[in-house]
Each structure stands twice: as C-alpha cells, then as structure tokens.
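One chain of protein is taken out of this complex; the other chains stay put.
Take a look at chain A:
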Amino acid sequence: MKIRPLVILPLVFVFALFALFGYALLSGVDPKEVPSALTGKALPGFQLASLQDENTVITREEIIGEPMLMNIWATWCSSCKYEHPVLNALSADGVKIIGINYKDERDLALKWLQDYADPYALDIYDPNGDLGFDLGVTGAPETFFIDSKGQVQYRYQGPITHEIWQQSLKAIYDEMV
C-alpha cells in the first residue's frame, strides 16, 4: 500500500506539538516564576509615611536620583530574616537600599531594625501593601533594582544570598552605577 503524504501530516503535527511541550518541560521553565510587569518601566509614584516617623511623608521624587535597591520586607517573613545579614553587608559595601516595610506593624518593624541593624538608607512604612500592589509584589522578600532615572531594571523574588549576589545580581547592580 502506498502511503499518502497527507496521511502523515497529522502525525507530523502531533510530533511537532510533543517536541514543543517537551522543550518547555525540559528547558527548565519555572511555572512559579512570574515575570515583573515593571521591568524597564518607571517606578510608580507613592506617598507613604516613614517607618521611624509617621508624620514624615516620603514620595517617589524624593528617593529617585541614584542607583539603588528597593527591598520589600516584613517581620512576619522568615526568609527576610535569612536575607537580612546579606543586606547589612551590601549596605556596608556602599549599596544604597531603600526598605519598604510591607504589611507589617510599626513597633515590630522598629524592634527588628534595632535587633538586627538597619541596612536601609530610608525606611518606608507600607502597612496596607499599597506600594507593594503597584509594584506587583506577590510576597516578601522582593528586591527591585532602580537606576538613577527611577526606572526599574530588574526584580528579584526571594531572599538574596551572597552566592546569588556574586553570580548574577552584582552585575545587574554594577551596570546601573
């Protein structure tokens, strides 16, 4: 029996689909990884109180001007505790870090900074997670890399470790400086 090319076509099509799915599965696409909507865009505007003083209002315009990291943290977040010494070290190395205290209580947050040192150049208090929502934050910790023009260059989810900083994040930061 002669096999018609048309009969083989669906088979080829199915194989192509299998190849596509196989590629997606094996190439290490992480379904947990949500892309950041902000990358390459301007940091959204905000108006929030300082963590140390509720009468001091901090806005976007006040913090923009030099390259910096914006770190979302909270006392209820255990990975943040793990990340904290790394942030202290980075801050000591001259990296400017802005801290966003996310959906937390002021007293607990202040005590945390007293106990574990304060690596943040500025502490912003975001009890309702309003700025967090505009940043597309899904949890803590998250760190945004913001250049001197106020553009978000990168977003990192999860705790920063010394290894990850050396391997990939440092290069992203150095490019902004």
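Operating definition for what follows: a contact is a pair of C-beta atoms (placed from the backbone, for glycine too) under 8 Å apart; a residue touches a chain by one contact, two chains touch by 3 or more; residues count from 1.
Here is the rule we go by: contacts and distances are computed from a predicted model.
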{"item": "Name of the absent chain as recorded in UniProt (options \"SGNH/GDSL hydrolase family protein\", \"Cytochrome c-type biogenesis protein\", \"ABC-type multidrug transport system, ATPase component\" or \"ATP-binding cassette domain-containing protein\")", "value": "\"Cytochrome c-type biogenesis protein\""}
{"item": "Chain not shown: contacting residue from A:Val34, A:Val57, A:Leu108 or A:Val177", "value": "A:Val34"}
{"item": "Absent chain, residues of chain A that touch it", "value": "4, 6-7, 9-10, 13, 31-32, 34-37, 103, 129, 132-139"}
